[in-house]
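Heads up, one of the protein chains got dropped from this complex, but the rest are sitting where they should.
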Amino acid sequence: MITFEGVTKRYPDGTVALDDVSLECPTGKITVFVGTSGGGKTTALRTINRMVEPTGGRVLIDGRDVRDSRPAELRRGIGYVIQHAGLFPHRTIEDNIATVPYLLRWNKKKARETARELMERVGLDPGMAGRYPFQLSGGQQQRVGVARALAADPPVMLMDEPFSAVDPVVRGELQAEFLRLQAELHKTIVFVTHDIDEAIKLGDRIAVFRTGGKLVQVASPQELLSRPADDFVAGFIGHDRGIRRLSFIPAAEAPLTERDVLTAATPVATARAAGDWVLVVGEDRRPLGWAATGALPADGVLGEARLAPIGHTFTVGTDSVRAALDAAILSPSGRAVGVDGDGRLVGVADQHDLSAAITAAVNAAPEPADTEPADTEPAAVAEPADGLAPVDPVPVDGPEPGEPAPAEPASKDGVPD
Amino acid sequence: MEIDWGWIGEHTDSLTEHALTHLRLALFPVVFGLLISLPLGVLCRRWRWFYPPVLTAANVLYAIPSLALYMIFIQYTGLNESTVMIPLTLYSLSVLVPNVVDGLASVSEPVRQAATAVGFGTLRRLVQVEMPIAVPVVIAGVRVAAVSSISLVAIGQLIGQGGLGEDIFRGYQLNFPTQILAASVLIVLLALVTDALLVAVQWLLTPWARARGRAS
Partner (left out) sequence: MNKLWNQVDLSWQWLTASGQWHGEESIPHRLFQHLLYSGAALLFAALIGLALGLLVGHTGRGGFLAVSVANIARAVPTIGLVLLIVTVKYSITPQVIALVALAVPPILVNTFEGVRGVDPETRDAARGMGMSEWGVLWHAELPMALPLILLGLRTSAIQVVATATIVAYPGFGGLGRYIVDGLARNDYQLVVGGTVLVVLLAVAVQLLFAALRRFAVSPGLRGSARSS
């Protein structure tokens, strides 16, 4: 765990980059520092590996003050990834990745073997090991940057806007792979970004900084969305935080029905008795398509009729209400098709069903963290799990813990239009 | 080594005269060099194949000792000022041509395309967009050329045209270090003043760089 205790950074000219920041970055989790430029989030990150020395307070890694180690040695035990990767242009990819192993005086063979393993791990063709950075795309360079940070298997990783300089498609891929990698590696990660969407997508915990180096709120993504500490945070998150919150309500909360679901072998005549749209499924319960009852052929079975494509389905165990709602809106019938992990039908829900589920979930959840689908950690992420005194400096006028969450988050949006 | 301050006091007139000659001998070649290298640099940008041979020629020229180059030109131009100025012009080309080319190359492609897009013709774009942007790099070259030219003139004294070089060689022949030192220091001062003036010229020619300097 990384602990900030009243960390302050004041420059000789009087500028304050960090103002009495206290927070904890739990072991094995991704803590995202987010905020406006000049908010001190990068400065905060850089105090961890002593690239910046605070003028007040202290930073601890697993209870040990970072100032107890010599900077160079401390840094060799902490992975470091920055925006444009900062690769060494004069070194090959494998030698770039092996930088820290070389510094730690591993033998060359072992260092290079590790480098090649890591290349595969971050999704690079090991055949590129002998190339130079300028021969790689921006996304590939960034993968090398991540591999380089992982080379000596450090328990802690610092990532300073690592995905900001690539295009949105590549960024999405990098983010997804990063999460996949983290699920395997369980590093303690501090991740700086100015992009709130990225923060919500990647963070287990989010720390919001504002100009002047003030830490305004530390919370889980869903709590941040449902209960922003103040107008600044609410404004930073943006207008559609209500919609974003839906990402944290599991689709399983919605009532799924089998209304108007028929097999391909069903005679057309039977189908005509159903509603406007009928979902046709195969023998194995895999959905085949929507049939408009008004346009069905005179006779035969449903399997022979012309079917409208389903569009995309949502997976009941893992997807959120947001995905389900999206599927419903795009579906020709206005209904979303929920499937299990194998693609077999679980049930169908229309926009009304989903909306009811959303209202129920929001009202029923005093602690929004309870509803988080992916995270297996106990609910109140905002409270340090190990019983230490909360260091959250938060809300001046925010809701107290335990107070019911506002029923209609979107309406409490503090952003003036 | 003792400095004879009295001698310097008595000879301010002749030193001043030599200094002015020195400046003329040194700076006309830089002006000529600039007049030649601007079109040459533009041509090198237009036809890329043209640049490598020009660059090689400039490098070879630079390697010819000034002493020898003056001697060779005596045969063609006789013992007059142009015998010193022509070699110095050639030397200045070896600095100025690459700088003009680099300066023009420093104009970013978006700027070039934007100029074309708003309807600048090739010549107009060159004069109103590319040349101004190239100014800092070109002036950096002019500074180096002017300073080296000023220090190189002295050797011209071997063929009778050396400005302050006259005092350097006279001092050597008379075994009188004061005269050598005085002339050498004056040469450095001339170079410094010239350099400072060129910095001022750049400041005047690039108001946008000034504004940026203040903002940051």
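Per-chain residue numbering starts at 1, and chain names A and B are given in the order in which the chains are listed.
In this text, a residue touches a chain if its C-beta (ideal position, glycine included) is under 8 Å from a C-beta of that chain, and two chains touch if they have at least 3 such contacts.
Because the structure is a prediction, the values reported are computed rather than measured.
Which of B:Thr16, B:Asn59 or B:Thr122 touches the chain that is not shown?
With B:Thr16, B:Asn59 or B:Thr122 as choices, the missing chain is touched by B:Asn59.
Which of A:Ser22, A:Gln83, A:Gln175 or A:Thr263 touches the chain that is not shown?
If we include the chain that is not displayed, A:Gln83 is the one touching it.
By the contact criterion defined above, which parts of chain B meet the unshown chain? Give residue numbers in ascending order.
1, 59-60, 62-69, 71-72, 75-76, 143-144, 147-148, 150-155, 158, 164-165, 168-169, 171-172, 175-177, 180-181, 183-184, 187-188, 190-192, 195
In terms of residues, what is the contact footprint of the unshown chain on chain A?
49, 51, 71-78, 80, 82-92, 99-100, 103, 132-135, 145, 148-149, 158
Note that only the chains that are shown with their structure count from here on.
Please compute the C-alpha centroid of chain A, do the same for chain B, then give the distance between them in whole Å.
Centre-to-centre distance between chain A and chain B: 61 Å.
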